[in-house]
Structure formats: C-alpha cells, structure tokens
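Pasting a structure below so you can have a look.
Complex shown without one protein chain; remaining protein chains in place.
And now, subunit A:
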Amino acid sequence: MADLLQLLLAGASVGAVYALTALGFVAVYTVSQVVNLAQGEFAALAGLVAISAVGGGLPLPAVVVLAVGTVVIVAAVMQRLTIAPVKRMTTLLSIILTLGVSTTLKAAMLLIWGAEGRGLTPFGGHDLTVAGVSVQAQQLWILGVTAVVAVAVGWFYERTLAGKALRACAEQPTAARLVGISIARASLLSFVIAGLLGAVAGVLASPIYFSAWDSGLALGLKGFVAATLGGLTSVRGAIAGGLVLGVLESLVAGYVDSGLRDAVAFVVLIAVLVIRPGGVLRQRAAAGI
C-alpha cells in the first residue's frame, strides 16, 4: 500500500508540472489555434534564470519574480515578432514558426548556461514521512502551487472581463471583433499567460526535475500530450490530463517496466488521436474553456 501511495505521489508531482505546461498550450491554442512548441522552453528558461538568480544571492521571492518576469517578456516578444505579423495563421504554420523560436531559445540557453543540467535549491520546508510514504517538501510546493494556479486560471477565464474576452475570441472570433475585442491584444495576452504558466512550471520543477537547455523538449511533449487528452481547449481537461499522464507513467514504471516510462506519453497520444481525437475528457464539442 505504501508503495502504491509513493508511486501515486511521485506521479502526481510530475503530473502537476505536465498540467501547468498543458495549461500553457491550452491558453494559446484556444485564442489563436496556435500550437506553441516553445512552451517547454519557457519552463527550461525560467528554471535556468532562477538558478542563476539564486547563485547571484537573490532571495526566493525575488528569484521567482525575476524568472517569471523574464519568461513573460520573452513570450510577449515572441508573439510580437513571430505570431502577430502573420495575417492568416494556420496551425501548421504556427508549428513551424514556434519550432523555430524553440530552436533559437534552446541555442541561446546552451550558449548562456552551457550544456550541463542543474537544479534549483528547494523552496524550503521539511521532508516528512506519512504512513510509510516519504514526502518531499518540494513535492508539496509543486502540488500546492499548481492547485492555486489552476483555480486562479479557472477564475480568470470564467469571472473576469479579460478572461471572458479571451473565451469570446476562442469561440467566435468575428463576433468578438464586432463587439470591440482586439484579437491581436487577445493573442498577446494569451502568450503572456502561457509564459507565466510555463515559468511557474519551470521554477517549481527545477529543484527535483532539473533544468537544462534541452529539458524543455521532453516537458513540452508531455505537456502537449496532456493538453491533447483534454482536447487542447479545456482548462480542466489539461489539468486532469497532466495528472493522469504523470500517475500513469509512474505506475507503469513501478509495476511494468521502468524503461517504458517515456513510452507512456506517446502510446497515450496515439490512442487518443485514434479513438477520441476530440479529447478523452471533453464533453461538449464547442470550444468551452
């Protein structure tokens, strides 16, 4: 029993990071049908900036602000330079564009931080053991912050004017424009949100899962699979998708074969695309966020 719980905890902790990454995909895709392949790089960049900031002697809150701020700026600049100028955006075109950005970011990170992966100092708190399950303080941080962020994102989309405007753009772009919502501003805002979510994921994950110039690729793929589980347009679907994927990986590694861990995501992706292309956890066909 303790083994199962331990595996579930490890899975949920990884899954929370996937969920945040998946949310970033969803935030951008719903507004502009852009699949942002640089989403994983946002997390890697945030982790690396945070590590350098800690090395420079900044206190944790300042580190978080700096890392998140940097990535948000990068995301906004990326949107202005590569997404905004395109008149007729298609998903395929967006994949090519964001792949280019992702490669550029990776090369820049490799030049600045070098090839070796590093981990951020844990946020603090004591590791504890509950019912034979050892719990790392950082895992609690990951789960707690992800829960808060998930609630906040849900509240933003459902309760605030800006959030409602974004949903309007997602559901009826023409009608949204007719009532005076700027699609361009909405797209920029969606990238800022994606940058924020990616940065939070990167900073949270770094102490346990490490940051390196190339760590965004795997994370981005897993996050994309998690988002696909929820149909790419659902906040709740993305969170659930991330958690399910993380737990599934952990259980497969524990009870089947640890070598299959990284295969899980791809098997899931293929299964979803073949059986339910609209997303397993999606109930309605409309682009309901």
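The definition used in the following text is that a residue touches a chain if its C-beta (ideal position, glycine included) is under 8 Å from a C-beta of that chain, and two chains touch if they have at least 3 such contacts; residues count from 1.
The rule is simple: contacts and distances are computed from a predicted model.
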{"item": "\"Rieske 2Fe-2S domain-containing protein\", \"Ion-translocating oxidoreductase complex subunit A\", \"Branched-chain amino acid ABC transporter substrate-binding protein\" or \"Formate dehydrogenase subunit alpha\" - which is the UniProt name of the missing chain", "value": "\"Branched-chain amino acid ABC transporter substrate-binding protein\""}
{"item": "Chain not shown: contacting residue from A:Gly40, A:Gly117 or A:Gly163", "value": "A:Gly117"}
{"item": "Candidates A:Val86, A:Ala107 or A:Val148 - the one touching the absent chain", "value": "A:Ala107"}
{"item": "Which residue of A:Tyr29, A:Trp141, A:Phe191 or A:Tyr209 touches the chain not shown here", "value": "A:Tyr209"}
{"item": "Omitted-chain contact residue, chosen from A:Thr21, A:Gln79 or A:Gln136", "value": "A:Gln136"}
{"item": "Absent-chain interface as seen on subunit A, which is shown", "value": "3, 6-7, 9-10, 14, 99, 102-103, 106-107, 110-111, 114-119, 127, 129, 134, 136, 208-210, 212-214, 250, 253-254, 258-259, 261-262"}
